Each structure stands twice: as structure tokens, then as C-alpha cells.
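Provided herewith is a single structure, encoded as C-alpha cells, for subsequent inquiry.
One protein chain is absent from this view; the other protein chains keep their places.
Going by the order they are written in, the chains are A and B; count residues from 1 in each one.
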Amino acid sequence: MAKELIMTGCRAAAEGAKAAEVEVICSFPIRPYTAIMMELAKMVADGELNAEFIHGEGEHAQLSVVLGAAASGARAYTGSSGVGVTYAMEIYSPMAGGRYPAQMAIADRTLDPPGDFGSEHTDAMCTRDQGWLLGWADSPQEVYDNTLINYRVGEDHRVMLPQMVCQEGYFVSHIPDKVILGDQSQVKKFLPPYRPIGPLSTTKPVSHGPQIRPDQGAPMDAMRAAVFLDVPKVIEEATADFNRIFGRNYDPFVDQYKLADAEIAFFIMGAHANTCRKAVDRLRKQGVKAGMARLRWVRPWPTHQLANALGHVKAIGVVETSTSYGGAMRGGNLIHELRASLYDLDQRPLVTSFMAGLGGETIWPADFDYMAKVLTEMVKEKKTKRYVYWIGM
Amino acid sequence: MQAFNYKFQQLEPLKSFKRVPVPEMYVPGHRTCAGCGPALNYRLVAKAAGKETIFIGPTGCMYVANSSYLCTPYAVSWIHAQITNGGAVASGIEAAFKVAARKGRNTGVFPNIIVMAGDGGSVDIGLQAMSGMMYRNHKVLFICYDNESYANTGIQTSPTTPYGAKTTFTPPGKEIPEGKVLFPKDPPQLVIGGHPAVKYVATTTIAHPLDLMNKVRKALSQPGPTFLHMLATCPKGWLFPEHLTKEMARLAVETGMWTLYEWENGTYKYTNVPKKYKPVNEYMKHQGRFAHLKPEHIAKMQAFVDEKIKNVKQAIAVAAPVPTARQKA
Partner (left out) sequence: MAKELPGYGTIDVPKEREVPFGAVTEAPVCTQQLFITSNWRIVRPVKDDEKCTRCLICYMSCPDACWIFKEEEDVMEWVSDFCKGCQICINECPSDALTAVPELDFPDGVVRLDKPF
């Protein structure tokens, strides 16, 4: 029976991993994702989950352990936050290029210096060029759902890529909300067992990763890029199946809220979308035709889907909760790819960005009011005056 | 401590060369230097381990030279690891096989899981992962093939490079006449000193091939983590003619630069202890990496070795080693 409970995003991630019957888990503590591992440790100790729970000596080791486990045919799971995510950077490309479809749960966190436990997308966003699947949830429910969807997509033989399932540190990881857990028959219907390709074995010996010549490097890169041409289709199939089996209603790539007739829109990722939806409702009551597009997948970036969803909007405000110092807009990093997605439209929306929620700050309704005011002025004057506005500064 | 209760091989010691298993698990056809000490190590290890084996190969000579390009000489399964994480990748593989055995997916014998890491990948950049694996009681054999440098990148100093050795990061010069000023780390002692789960630690050389193979088999027959420190003489890095690869290993033992021993349950067992140690210069004079040293530097090395072998002389050498067909005086 599907169970409805109140739980944090951390607990939801652990429940997702348990439902997926992960077999090798590698832990290392760092705020705010640690609770995911604490929950899993208890599940293993109580015999609820038949898995090896390995105490990694650091985040770099965590990723290395799950690489070895996935290469040997086990469904593997790990996670981290903040500088832990960047410490493991060396291993991301070997995992993606080696096609080891393990999953990493990230409760995001501002990067040092100095210590800041607050949420920011920057940590996982730093890894976006390494070849992983990457996306954000906006609620504990979506964390649980994305855990299952990502294993399904990542382990599909047309994909075979590792996945980062991200949630806002604190806002999602620590604030409890309603979560409907699937029952095992639903999970089994949706998520088949992991079938490795050419795993390490003593009966069929294989060599994983011999040195290649420089002229073999380009084909290796090209083949890795080619996979991402096939991923969107797999995501669409998986999301449709998930919706059907679990009774949800996810748009595969872009969560659209009152967007169809919007003149101004917020382009946002993660849990601050919850505040944003309320802001959109309030603006609509005031007669402002506002809407919201929430990005669910950073990789693969849904270029055409975004162009189609946002092409009619007159002014878009990208809500950036990550930093890209020295970047083209001198702000965050969502705006670059959004502008690129819209570039070839006949009528290009005006696009600006708002740095908000950095360091773990709340984005207040008043902040969305301010953003709407800026966007409305842009529409009136028919121009983008600035690439970026730093909320409160 | 959880017992390792999965079925695994007990490998009997080999009594003579004729009893050595014939099939090569590290087959000919690799780009290692002519006379490569690490390659000979690998071949002997692979032969001793047999076909129920999975190798983990952190980056180094035994990765790049063996697998250039897009082909390898391993007749058993092998996976490349980063130079940083041999122990961690091996841990993940071991864990996966455990779960597979519990769930009935793998009904065969538990494989030998062997990390073949260089000195850098064991006690420098790879130290953290090696130590983590030793601590967590994984049934993995971690082998440090020690060619006393980062050889694959063109001979740079590593923490096992001997005092006075010339490398491209420790070139001798007016300011630094010895070249290398620091004395090396002691890998087996690092492992023995602080890892309660470790079952067996030993040192080997290629000049004692049966002893080497038997130590590999003994390690693989343990129900937990084990460590072997293998002297892997390197003609290119140490600058001696390649036909002397085994001779250098022999001289290392005869001069006390290398000590052959086993450690198990807190007890040391020394073998091939020379009745009379040759002076270290008998070893160093063949090697171009020491050619720049003055008598006072050699004396410093001699003092260091004398200190090391003091303990050996006090220990009781136990069983006579399996005799090799030829033993130079």
C-alpha cells in the first residue's frame, strides 16, 4: 500500500534509495546531506535494506567506492554537499565516461570560503560539464520520485550514465513535508534491476579503461556526447511511466505554472519555486500576467522545450541561486544556457537575472514583487537594461 | 569485527618452479621497458593468484605502459583506477561481490581482489584510500610495487625514493649536493602500525620469485585486508643496465637496503637474512641515480641502513626459505 507520511527531503532520499534496493552505499558526513546516510545506516542495521554500508574516508573515496561497485554490477548510492561535491571532482568524468550508472544525492550547499551551511546550487552546478545526469527537486516528494526516475533513466542501456539528484539544503533536506511512498509492487513495475554491461567478473574477463591514443580521445568524447542525444527520449518515457504508475503529473523537463498566457515569467530551479508559485498567484490577482517555468533537468538541458515554453513570454527573470564569477552576465549560470536556448527565436524574450537565495537566504515574497516590477518595466520600455540584479545589494 | 563468511580459495604454497602454475595471467604483449622490474612483479603476482582474480590498476607505469593502447596484458578482469583511489575502488568491488553472493547472484568462489599500486599510489597520493581500505576490513590484497619514484611521468621523487637519489624533482646541485635530502617512508610499517583489521603484511623481491608467489598466495588465503611491499627494480629510473634488474633486487637484500619479512598477528618472521651484510655501496655503485654522491652521503645511507637492520639481527629467523637454484654468496 502506498504510504503517506510527513518527512524531510533527506529521509525521502533515503526512502527512495531503499525502495530502489541499492546494494552498495558509501557514506561520509557533511552538512546538510548527512541525514540521508544516517537514515540508510539505520535501515541497514535493522535489516530493512540488504546493502553494504561503507564508511568512506572522504567524498573522493565515496565516488571511487561506488565506481568500483557499479563496475562490478551492484546498484550503488552515495551523496554529499558543498565542498564535498567539489572534492570528489576527479571521479565524475571517469564515472560518466566509464558508463557506471551510480547515483549521488546532493543536498546543496554554498561553497567555501569560509564555512556556510546554507543552500546554494553552485556545488553541483560546478560539475555540470562532467557528463552526469543532473537535476533539482522542489520538495521531499520530488526527491523521492527523482531518486527512482534517475535510476530508471540512468540504468537504461541507451543511457548508462551516473546521476546527481539534487535538493535544496535545509529548505528541502530539513523541512518536513507530505510524501507519498510507493509500495514495492509499484516500484518493481517502474524500476527494473540493474543490468551492467561488461562488468568485472572472473567468468568473462574484461579490461576497464586501458590507456587510449590522443586520436582516440575525440571519438571517446563524441560517443559520450552522442548519448545525450538519446537521453531526452528516455526521460520522457520514464516520466510518463512514473506518472502513470505512481499517479503523479510531472512535465518531464519543465514544470510550468500559469505560463501559457504569461507576459512576464520567472525561470527558476529548486524549492524557492514554492514561494514563486505563491508570488505568481498574488501577481495574477493584481492583474499582472505572471508565470513560472521551473527547470527539472540541468543535464540534459531541455533547449527546445524551454524555447517552446518560454518563447511567447515578453520578459523572463532568471532566479539564480548559484554563482559564476566572471561569467558573461556577471551573475549566475542558468542565464547563459537559457539565453542560448532562446537565441534562435524570431521574437526573443527579454531576459535578465536575479541573484537570490545565495548563502542559504530565503527568497521572500517581496523579492518576487521586486523582480516582477523590474520585468514589467522591461516590457514597457522594450529593453533589458541590466544582465543581473543582486537582490538586497 | 564481522567475519568474512564467503567461500574463497585457499591457495597452497608452491614448492618449486616446476610446480608454478603454467598459465600466464599477465600475458606477453605490453609496452613496459625492457627489463622492467614492476612488470616481472606483475607477472609473478598474476601467476600466483590464478584466474579467479580481479586486478585494480591505479594510474602509473603498470597502467600506462601495460595498456597502451586500448589493449591490456591481463587475462583476468582488470579496472583502471585513479592514482588517488586504488583502495577505494577495490573496496567498492569487494562490497559488490559480497552483496551479489548474499543475493545468490554469484555462486562461485569469492574472487581474489588485488590492487597493484605504485609507491605513489600506495603511500603518497594513494595513502588515504589505502588506509581506509585497510581500516574497513575488506578482503583485498593491496600490493605496493615499489620502484622508488613516480616513474611513469619521467622519474620524479616519491616518498619511497631513497636518500641521495637523483630524480627530476631532486636533481643534485651546488645548493643540494645529495639531490634527495629526505629519507623514505616505510610502507609496511605504515600499515602495521595502525590498522587493527590487517591480517598479513610482507615484503618481497623479484630475486626471490617463489617466496614472492607464496607470499601472494598466503595473503590471498586470508579472510581480510593484506599488504605486500614489493621491491620493483627499475632500470630506467635507477639508471642501471636492464640485464641487472634481478641482480639489483638481490643486492638490495644482501646490503640491508631491503629486508624480507612477514608480519602476522603481531609477530615478525625474517627470511634470507644475510649472514654478513655487504656495504651499501655494493648496491649503490651500479646505479646512476647515486653516481653524484660523495663518501659522506654514502656514509649517511650506511648509518640509516645499519639502524634498520639492528632489529633484524635481534629477531629469530624462522623457517629456511625455499632454496632457489642459484644463490650468490
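Methods note: contacts are C-beta pairs under 8 Å (C-beta built on N, C-alpha and C of every residue); 3 or more make two chains touch, one makes a residue touch a chain.
Keep in mind that this is a model prediction, so the values were computed, not measured.
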{"item": "Hidden-chain contact residue, picked from the options A:Ala2, A:Ile175, A:Met220 or A:Ala240", "value": "A:Met220"}
{"item": "Among B:Gly35, B:Pro159, B:Pro172 or B:Gly224, the residue in touch with the chain that has been omitted", "value": "B:Gly35"}
{"item": "Residues belonging to chain B that touch the chain removed from view", "value": "17-18, 20, 24, 26-37, 39-40, 43-44, 68-78, 206, 209-210, 242-247, 324-326"}
{"item": "Touch residues of chain A, complete complex, unshown partner", "value": "97-100, 160, 197-198, 205-210, 212-213, 215-216, 218-220, 222-223, 225-226, 229, 303-304, 307-308, 311-312, 344-347"}
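To be clear about the criterion, only the chains that are shown with their structure count from here on.
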{"item": "Whole-Å gap between the CA centroids of chain A and chain B", "value": "43"}
{"item": "Chain B contact footprint on chain A (complex, rising order)", "value": "23-24, 26, 50-52, 54-58, 60-61, 64-74, 76, 90-91, 94, 200-203, 205-213, 216"}
{"item": "Chain A partner contacts - residues on chain B that touch it in the complex", "value": "51-54, 56, 63-64, 67-72, 74-82, 84-85, 88-93, 95-100, 102-103, 105, 108, 111, 128-129, 131-132, 135-136"}
